[in-house]
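As you look at this complex, bear in mind that one protein chain is not there, while each of the others sits in place.
Here is subunit A:
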Amino acid sequence: MTTVVKEPTAVAGGVGTSPQRPDGVLKVSGEFAYSSDLWADEMLWGATVRSPHPSAELRGIDITGALAVPGVYAVLTAADVPGARHYGLEVVDQPVLAVDEVRYEGEPVAIVAADHPETARRAAARVKVEYAVRAPVTDAEDALTRGDLVRHVPIRRFATAGDAALTADVVVTGDYEVGMQDQAFLGPESGLAVPAEDGGVDLFVATQWLHVDQRQVAACLGLPPEKVRLSLAGVGGAFGAREDLSMQVHACLLALHTGRPVKMVYGREESFFGHVHRHPARLSYEHGASRDGKLLYVKARILLDGGAYTSSTPAVVANAATLGVGPYDVPTVVIDAYGVYTNNPPCGAMRGFGAVQACFAYESQMDKLAAALGLDPVELRRRNAMTTGSVMPTGQLVDGPAPVADLLARVRDRPLPAPATGDPRERPGGVANTTRGEGVVRGVGYAIGIKNVCFSEGFDDYSTARVRLSVVGGEPAVLVHTAAAEVGQGLVTVQAQIARTELGVAMVSVATADTSVGSAGSSSASRQTYMTGGAVRAACQAVRATVLARLGRATDPDRLGSAEALSLVDGKVVASDGSVVASLVDLLGDDVVEETVEWRHKPTRPLDPATGQGDAHVQYAFAAHRAVVDVDTELGLVRVVEIATAQDVGKAVNPQAVVGQIQGGTAQGLGLAVMEEIQVVDGVVRNPSFTDYLIPTILDMPPMAVDVLELGDPDAPYGLRGVGEPPTISSTPAVVAAIRAATGLALPRVPVRPDHIVFP
C-alpha cells in the first residue's frame, strides 16, 4: 500500500528534512513584525463601537459627543460606507457597520480614529446609540422551527430498501452536546491601513486568505481590487478565526477618510467578539449493529448554531454530515445536519470544521456500542474500520490509504504511563494540593477521526506560485513568491524546502505574501502544504524545464539524453551517470528565469441536495488518540496524564513541523474536552477573557507521544496528506472516553466540567 515517491536529494534542507524556520531568529529575538507591531508616521488608532445587545433595532446614532473629543479625527457609521454595505465569504450578509439593526452582541456599529488608542476608546464610549431592544433568538431548535435555516444537508445511503435496513440485533442511542469553542489565537486581530496616492489603500494585516479579504474589502470601499493592495503582516495564530473579516474594512475606511495611516488592534475582550467561533452542536445518534459487532446502520440528526451571519456555516454543515459516521464502514446511513441562524455570536471556521462535533458524538456512540456488545472499544472499531476501497456515506470511494485499524493498534500497543508519583504537581488539582491520592481513579480512552483535506463540493480550489531563479553574488538563488498565509504552521519553511528539492539550489528566499501575485487560497482545511506546496513544486518544475531547454544550445544533445534523465543537484545539472553537464551559474549568466503557475487538485463535485451523494471531497486524513487520565472523583478535577497519537501524513515534508501540528492540534482538542467554552446566556457572552475562557496551560498538557505514518497518496504532491486538523478532532472524544472509563459516567457533553463528574 505504501507508495514510494521518488525524491532526489538535490541539496540539504529539502523535502523530508526539518530546516530552521526562516522567520525563527526574528521570532525568538522579538523582532518579527506582527500585525499589531506596525507603525507609520502620522499614524492614527482606530476603535470600534459595538452593540451591547444581541438583537435590537437601531433607532439612531449620535456621534457629536465623540467627534468633540480632542484628538479624534473621524467617527464613521454605515452611512459612510462608500461601497457595498455588507460582506461575506460565500453569502454577502454581514454589515460592515450595523444597518438599521444589530443581530449579535458585539456587532460593530461605528468606528473612531484618534491620535491615541485610549482617546479612540473614550470617544467610542461617547457615541450614543439608541437601541430598541428585541427578544433574541438564542435556541437553535427554536430557530429551526422558525425556519431560520442556513443549510440542511441530508445523507441517504441504503444497503437495502428504506426502513428495512434500520433493523439490528443491538441498538444504542445517545444525545450529545458540544459547547462553543474559541480559536483563542494569541495575536489579536490587527493591522495597518495606509492611504495611497492613487486613491487606493495598502493594508498590512494578519489573515488566512489575502485575496478573499481583498475581494470583500474592495467591494465595501467601492474601489477596484487593484487599488486595495494587501500584504501579510506577522500572524499570531489563526485556527480558522481569521477566515472572516474583522478590522480590515474598518481600518481602510478610516484611513481613506482621514488621509492618514490607521492602525487597529483588538484587545482580548474585543477579540472574543471580533471573530467567529466553533459551532456549538446538539447531536442525536442511533447506531445499529449485529451481534458480532458489525455496524448495520447509523441514523443521526446534527444541529449546528451558526449565530447571526452565514460565514462558513454551509460548509461546516456539509462536513458534519458527510463525515458524520466517522472512519467506519456503515452500509446504511441516514443523517440530517442543519445549520441555523440565531442571535448568538456568529460561528464559522475553526480547526476541524464540523468534523469535531460529529466525532465527539460518533466516538461516544462507538464506546457505548462496545459496552452493549461486551466488546473491547478498540476491537469494535477494528471490526468496522474503513480501509482503502471503502465507500463513504456520500457514495465516494476512498481510494487512498485509510489505515484506520493500524492507527488504533499503534496507540493501543504503546506501553501505558507509570502510576502517578507522590509529587502533588502530578495529581489532579496540582499545586492546589487538593488530594493526596484518595478518590483519584485512572481511566484510558480511545478515539479516531476522519477529516477532509482541501476545499470540497466542486469549489474551484487553486493556488498560485511564482518562482524566480537567477544568479546572486555568484551563486544560484531562488525567490518563491505566493500569497499563501504563514500563520505559524511553517508554510514559509516548507515552500523553501520544496524549491530546494526541485531546483537543487541551497539559497532560497520566500517573499512576503501579498496580492501582487495570484491567489493561494486559504490557509485552512489542512490544505496549504498540499495546494501551495503543489503550486510551488509546479512552478519550480516549469523553471527547471526552461533552464534545461537552454542546455540544447550549449551542449551536445546526444550526451544529455532526455530532460527527465537530468537532475539539478547542488547548483549543477547532472546527467544520469552522475557527470556534471553544466552549472546553473553558467547556464543562467545574467538572465532571470521566472515562472508563475496556477495549480489545482483533482476536481470535486457538489452533493446531491436530496441524498447527499457525490464525490465531494479531495482527500481523507485520519488520526487516532489514546488518552490516559487521572480523575479526582470527589472534586471532579481531571488531569490528563498522557496522550498518544498516531496519524498518517502521507509524507512528512517537514517532520518537526508535522509533530508540532499534531501536538498543538491535540492540545486544542484536550481544551474542548475539559475546559474550553464560550458561555453564552440569552445571547450575551459571559466569559470574554483569558481569566474566564480557559485554554490549556503547560500544567494542563501531558506528554504527547506521536507516531507518524507516511503512506503516500499518489494524487498529492510528494504523497503528502493534510496534517493540521485531524489531531484536533479525535483528542476530544479520547479524553472524554478516558474520563468515562475512570468514573463510569455517561458525560454526553463537552467540555466536561467538575460538576458533571461530582453531580452527574
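One rule holds in what follows: a residue touches a chain if its C-beta (ideal position, glycine included) is under 8 Å from a C-beta of that chain, and two chains touch if they have at least 3 such contacts; residues count from 1.
Just so it is clear, contacts and distances are computed from a predicted model.
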{"item": "Among \"Carbon-monoxide dehydrogenase small subunit\", \"ABC transporter permease\", \"Response regulator NasT\" or \"Cysteine desulfurase\", UniProt-listed name of the chain not shown", "value": "\"Carbon-monoxide dehydrogenase small subunit\""}
{"item": "Option from A:I61, A:L210, A:V235 or A:L607 whose C-beta touches the chain left out", "value": "A:V235"}
{"item": "Contact partner of the left-out chain, one of A:V25, A:L416, A:A565 or A:V592", "value": "A:V25"}
{"item": "Interface residues of subunit A (partner: the chain not displayed)", "value": "18, 20-21, 23-25, 27-34, 36-37, 39, 116, 118, 183-188, 234-239, 265, 267-268, 423, 425-426, 431, 487-490, 656-657, 659-660, 663-668, 689-691, 695-699, 701, 703-704"}
